[in-house]
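Right, subunit A next:
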Amino acid sequence: MTGYSAAALPPDWPGGFWVHFGVFTVILLVFILVMAMALIYFERRAQGRFQVRIGPNRTGPFGVLQPIADAIKALTKESITPAKGDKLVYWLAPVVAFVPVCMVFAVIPFQDGALLADLNIGILYVVAVSSVTTVGIFMAGWSSNNKYAVLGAMRSIAMAVSYEIPLGLAILGIVLVAGSLSLNEIVTSQNIPYFLLQPLGLLVFFLAASAEINRAPFDLLEAESEIVAGFHIEYSGMKFALFYLVEYCEALAISAIITTLYLSGWKGPWLPPVLWFLIKVVLVFFVFVWVRSTIPRLRVDQIMGFAWKGLLPLALINLFITGIQVVVWPGGLPWVLIFVNWAIMAVLILLWSRLFRLGGGRVEV
Partner candidate 1 sequence: MTRALSGQEIGTRLEEKFTGGVIESSQDAVLVKSESLLPVATYLKDTPGLDFDYLANLTAVDYFDYFEVVYHLTSLQHNHSLVLKTRCYGRDNLRLPSVVSLWRGADFQEREIYDLMGISFDGHPNLKRIFLWEGFEGHPLRRDYL
Partner candidate 2 sequence: MAIRTEPFVINMGPQHPSTHGVFRMRLTLDGEVIIDLEPIFGYLHRGIEKIVEGRPYAQIVPITDRLDYLASMTNNLAYVIAVEKLAGIKVPERAEYLRVIMSELQRLASHLIGVGSFLNDCGAYFTPFMYMYREREKIVDLFEMVCGQRLTYNYMRIGGVSHDVPDEFMAALDKFVKTMPAFIDEYDQLLAGNEILLARTKGVGILPKELAINSSASGPVLRGSGVKWDIRKADPYSVYNHLNFDIPTGTVGDCYDRYRVRMEEMRQSVRIIRQAMEQMPAGAVRADVPRLIRPPVGEAYGHIESPKGELGFYVVSDNSIAPYRLHIRPPTLINLTTLRDMIVGWKVADAVIIFGSIDICLGEVDR
């Protein structure tokens, strides 16, 4: 079921299977938390530069200790529970939101064969597990006994369900080209990074993933200017810190998945593979921060319109074209298809920007 490739682990490593499993799980969890904090710091500095200001630079040299200061602040705040809310659900919601995000990291390859669990249905596992976070968000909204929270929770369910479909279809394109669901094999089969062969797939995946993790321009859940904090309006202290962490760990997970699927994971010349992986993850995250700092927010009916009328047809067309290409050239796709695919993407984007209108208008009351 699970195992480590011999290249990753010396054969005389002491302890049995479960000891190794425990040690590497702990290492992975530490990695997730440290990287999440590093990404929080990176986002605040980068966003500051976009906004013509310096980010945090007081706590520690260059403000490196800022996320630790945030964590300490969150831990020392009083945890207030709403009196009329559903207490068990209220307590469980951050847990249900956080655990699946950590579970996603089990199948991401850091090096050839270096994964916690080399599942042969890797990417399917990722899609399935990451949907459970939505249940956690809804639990948080419902149990808070607050109209704003319920509004936020309803919006989140509608959005998450709508954007799962283009996400899955974009992934299917990669699976067709790579010929396997296992993430390790997808990386090893990328002689050229797949974003060259599947540009439309990358675009659809990036946008659908932004919506899944509630980042701008789809961040109406935490739209401070509308429903204040949305579903986590009644959370404070450690539970709020967990939700905040969920947001960044999800962003990290999606960046890692995009790197694995489209940017050829840990492959690269003369630097150690883990370092290449980290560089690519930070690069993808930078694009997320860039989009967040620049673009305004969409309204909920416009987001729905975008998913069903924009991304879904594009993802279907991408799948169709990929399917045709894989059937015609089963041995391996020739490099001229790169230009063909980019041209198709440009044409489709032009057509869609002309043809469909975002969202509804005023309702007669």
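Brief remarks on what is shown
Please note the rule applied: a contact is a pair of C-beta atoms (placed from the backbone, for glycine too) under 8 Å apart; a residue touches a chain by one contact, two chains touch by 3 or more; residues count from 1.
Candidates were picked such that all candidates are chains of the complex that A comes from, given by their letters.
Just so it is clear, the structure is predicted and the values come from calculations on it, not from any experiment.
The candidate list 1 or 2 contains one chain touching subunit A in this complex, and it is 2. Only residues 47, 50-53, 147-148, 151, 216-217, 219-220, 223-228, 292-302, 353, 358-359, 361-365 of subunit A touch candidate 2 when the two sit together in their complex.
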